[in-house]
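Shown here: the complex without one of its protein chains, the others still in place.
Now for chain A:
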Amino acid sequence: MLLSLPALHLQTSEHHPLFQLPHGRLGPWCRPTGSPAPLSCEIGCGEGSWILVCRLLVPTQVSLLSMEEDIDTRKINNSFLRDHSYATEADIISTVEFNHTGELLATGDKGGRVVIFQREQESKNQVHRRGEYNVYSTFQSHEPEFDYLKSLEIEEKINKIRWLPQQNAAYFLLSTNDKTVKLWKVSERDKRPEGYNLKDEEGRLRDPSTITTLRVPVLRPMDLMVEATPRRVFANAHTYHINSISVNSDYETYMSADDLRINLWNFEITNQSFNIVDIKPANMEELTEVITAAEFHPHHCNTFVYSSSKGTIRLCDMRTSALCDRHTKFFEEPEDPSNRSFFSEIISSISDVKFSHSGRYIMTRDYLTVKVWDLNMENRPIETYQVHDYLRSKLCSLYENDCIFDKFECVWNGSDSVIMTGSYNNFFRMFDRNTKRDVTLEASRENSKPRAILKPRKVCVGGKRRKDEISVDSLDFSKKILHTAWHPSENIIAVAATNNLYIFQDKVN
């Protein structure tokens, strides 16, 4: 339904020599855009004009079957299709992450799969394709498990993916579900050794007496294969749900944070980790606060921050003690008495924390705002941006339908001058820190043609609704953009909207 036949053919054409699915578990995932039709530029906001580059999506069983001539074969071959799969829960993208060069983009989904996209190689006759990403590798990172001791199901949903800086030809990434972190190696193979004469065609050893010469095998080129192999599994260290993983700038360690504890791991050691933060009270009845996110400083390997459900951020220095239960800095904004309500604490709960690339600032996302903190000022943020302030009067309903607990993430652009975060109704917001301008854009199939310039959206608050404005009451709260990513150096963004991944790029760029 969503995939069309030509699209699939385009996918496997010679423009995409890297398109190989080594594991056979997943089908084609990605749909490049159709014919490019760049439109003329219109109003540009402080963040530039954004155009849709491509939309990549999870195929539904229906769409796969409808375009496949031999349905029966398809059914057998597609072991990746879950029994209940009708573009379901399992296809919902749960995390998005560019690697350090921006060449690769990884997504994880609720079905435990990781799909890696690679940026289209630039070529002179295909200038328009320069921002496109195509499937590079797909693999099943986590499987549903059952903990027999505790008698509980462990979901396969990928909570976070973090890339390691590239050290050689292979790529490494960490992926985690609620309990287990895995280190994956993603590598290419385009040659294979040929010319052995010790074995016959079927691989059986030949009778040595029949071998009269010893031939040296040679490496022959073959179709490119991308292999993903699990290199380390870091299990059994978290009692609660892992919400964050962060690779340290020493590249030797990383941390994993759950609701109440943070552990520090060495990449080489899977059977032990150091507990560096533990906020679990001796008596769980006294529990009033949980850890919601954590991240290492981008340059100082001894420093990390973690945020809490009470809207505070603690910066810890691992040099001071092995267990960082005493913070070095404590960032908290005094509550505005005029805005107090029963929901104050819930909406101040921090859902994401991110260091700027420079390491000077911290960005936090709570339910209604994004805040930028200077590491040198703990008593209030230096900038506060309203993401969807029109929801302030709807908090009761949002509490009732549980939307108030949605965990929106936030990202910096490459130069730390623009920040981006998601909202409802497939809207996402960008804030230019210099010009103080902001824009609301929409990631949706209906409203974005390939290469069309995204039209800024506006939500009208009370009173008269102007043309092109959408009223608060007609927002769709089931369409939420929780996960986004920004290319590390260019104005290319990836926006996950349920089972669709949209890639936009700056028109000016």
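Keep this in mind: a contact is a pair of C-beta atoms (placed from the backbone, for glycine too) under 8 Å apart; a residue touches a chain by one contact, two chains touch by 3 or more; residues count from 1.
The definition used in the following text is that contacts and distances are computed from a predicted model.
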Omitted chain (choose from "Large ribosomal subunit protein mL40", "Cell division cycle-associated protein 4", "RNA polymerase II subunit 5-mediating protein homolog" or "Elongator complex protein 4") - UniProt protein name = "Cell division cycle-associated protein 4"
Message = For a quick check of understanding: of A:Ser349, A:Thr369 or A:Thr440, which residue touches the chain that isn't displayed?
response = A:Ser349
Note = The listed residue (A:Lys185, A:His300, A:Lys329 or A:Arg392) that touches the chain absent from the view is A:Arg392
Key: Interface with the undisplayed chain - residues on chain A   = 150-153, 178, 239-241, 259-260, 283-290, 292, 309, 337-346, 349, 392-396, 399-402, 405
